[in-house]
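The block that comes next holds subunit A.
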Amino acid sequence: MIAFTPLLALVAALWCAVPRSDRAAPWVTFVASVLTFGFSLIPLTALRAGGTIVFVRNWVSLDSLAAFFLALIALVYLTASLFSWGYLKGEPGERIRLYYANFNFFAFSMLCIPLLSEIGVVWIFVELTTLLSVLLVSYALSVEALEAAWKYMVLTLLGATIAVLGVLLLFWALHVTGSTDFTWTGLREASARMPHALLGVAFALLLVGYGAKIGLVPLHTWLPDAHSQAPSPVCAMLSGIETSVVLYVLLRLRDVFAGDAALHVGSWFLVAGLLSVGTAAFLIVQTHDYKRLFAFSTIEHMGIVIAAAGIFTPAADVAVIWQLLAHAVTKSFCFYAAGAALMATETREIARVRGLLGTSRAAAAALLLGALAIGGAPPFAVFLSELAILQSGILAHLYLAIALLAVFIVLAFFGLLRHVTNMVGGEPEAGRIRLPAPCLWALALGAIPVVVLGVWMPSGLGAVLQSAARVLGT
Partner candidate 1 sequence: MAESIALNLAQLAFVLLLSPLFAGILARLKEIVQSKRGPSIFQPYRDLRKLFGKDERISAESSWLFRTAPYLIFIVPLIITLLIPVLTDFPLFLAFAGDMLAAGFIFAVSGLFFTLAAIDAGNPYGAMGASRTRMVGFLAEPVIIVVLFTVSFIANSTIPYIVQQHWVHPIANFFAPSHILLLIAFFMIILAETGRIPVDNPSGHFELAMIDESKALELSGRSAALVKYGGYMKFTVLAIIFLNVLTTPWGLASTGSIVAIVGAAAAVSLKIVALVVAVVVVESSYAKLRLFRISEFLGAAFVVSVTAMVTELLRL
Partner candidate 2 sequence: MNGIIVELNALVLGLFIIATIAMTVTRQIGACMQLFIVQSLLLAASAFLLGASPLSWHLVALGCVTVLSKVVIIPWVIRALVPGEINQRRELAQTIDVPAALLISLGLTLVGYAFAQPLIHAAPSLSAGNLAMGVAGLLVGLFLLAVRVEAVPQLLGILAMENAAFLAGIAVAPDFPLIAELAIAFDVPLLAFIVALLARTAYRRIGTTEVGGLAALREWIR
């Protein structure tokens, strides 16, 4: 039953693809996303103690890590579909319909990834997430949006092509050991017996290939463009979830390669992560566009997660999962706030937005809350997860790396806050504007986890995170 969860999104997509369904499209999408979220919660509790639900042996299965990601995707899918409803008010019906069709296809491709356990098919779906979101990025049809979509497409497909060679080499390495079980678990079991040369090359190819999709520096150039030009709900999906899902694939691969100590997987992750965090921190300081601001912040957070994954202790793995959750809920909220600000001011230039508090109180409050939360101010979720990461790093005696990480995080925090306070304060330039109701609902709904998770961790959720981190295991 749970294995069919993504099919809800597929059904919604097909429904929206039927001509003249534009009035029903927002409803259908919303209902599908609510149902998806509901279903995705079921395995969370069932798998809390560990274990795996196998639907089709070697092809479709779910463990606690995958279930956690499934729920995370469904959550952002839910808020994004709600925000889309208000965001697209006033668009021609035909465009709304095509938007929703594409949006649901995109959600479908992402929902499938955690459910799949066959690595080749996972690769296909990672490529599909790109293909099915390209036309969403170019939705505005402006020169900038088309350029962003093109860059996004070329660079991520490039990454996918590099990754496929890595996948093929990994299969070959598995073949050499005599096993045919090309799944996460099968690979982990066989990884100790695989030839070192093959593993090394496959690791390099997969890190570069999937890294391009995650936005790791220096393959990040497409990310600020795509994540700023797309409609805001799509940005929320791209930044909040798509990058994390690919990161999930990379995290699982990490454990395959960790079997070969000579590869120094942890060090490579640390270096790649720190490079991204550092670059993104400086980019945040100098940017002029508030949606790009949050896009750079995505690069920063992906870097933090990769670096934390390089620490390789059970505590760090819990922090990784915690950080991914905090980032997904906070970043999607940030993009809703940015979308609300965009609707209120109709510009993306930071310098041209002044006195947002006077123009739209909801947008200003959301933007401030989002910037504080994503920058890592207490008492929000990101603060706690980043603290956990720094702590676990210190316990693992990685002082230099942690010092650098802390410096970059602080730098990014002040960069973010400087830009956002400039926008919120000052004399308003336009009159008061009222945002569409679904947008306000989405903002309210999105704000709940951002605020709550910082001060109160439900005990059930804690157990879910723990058990998801155990699957990563070291």
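How were these candidates chosen? In short, all candidates are chains of the complex that A comes from, given by their letters.
Worth a mention:
One rule holds for everything that comes next: a residue touches a chain if its C-beta (ideal position, glycine included) is under 8 Å from a C-beta of that chain, and two chains touch if they have at least 3 such contacts; residues count from 1.
Because the structure is a prediction, the values reported are computed rather than measured.
Only one option in 1 or 2 touches subunit A in this complex, and it is number 2. Residues 118, 120-121, 123-124, 127-128, 131, 134-135, 138, 141-144, 146-151, 153-154, 157-158, 161-162, 164-165, 167-169, 171-172, 175-176, 180, 182, 195, 197-198, 201, 224-225, 229, 283, 286-288 of subunit A touch candidate 2 in their complex.
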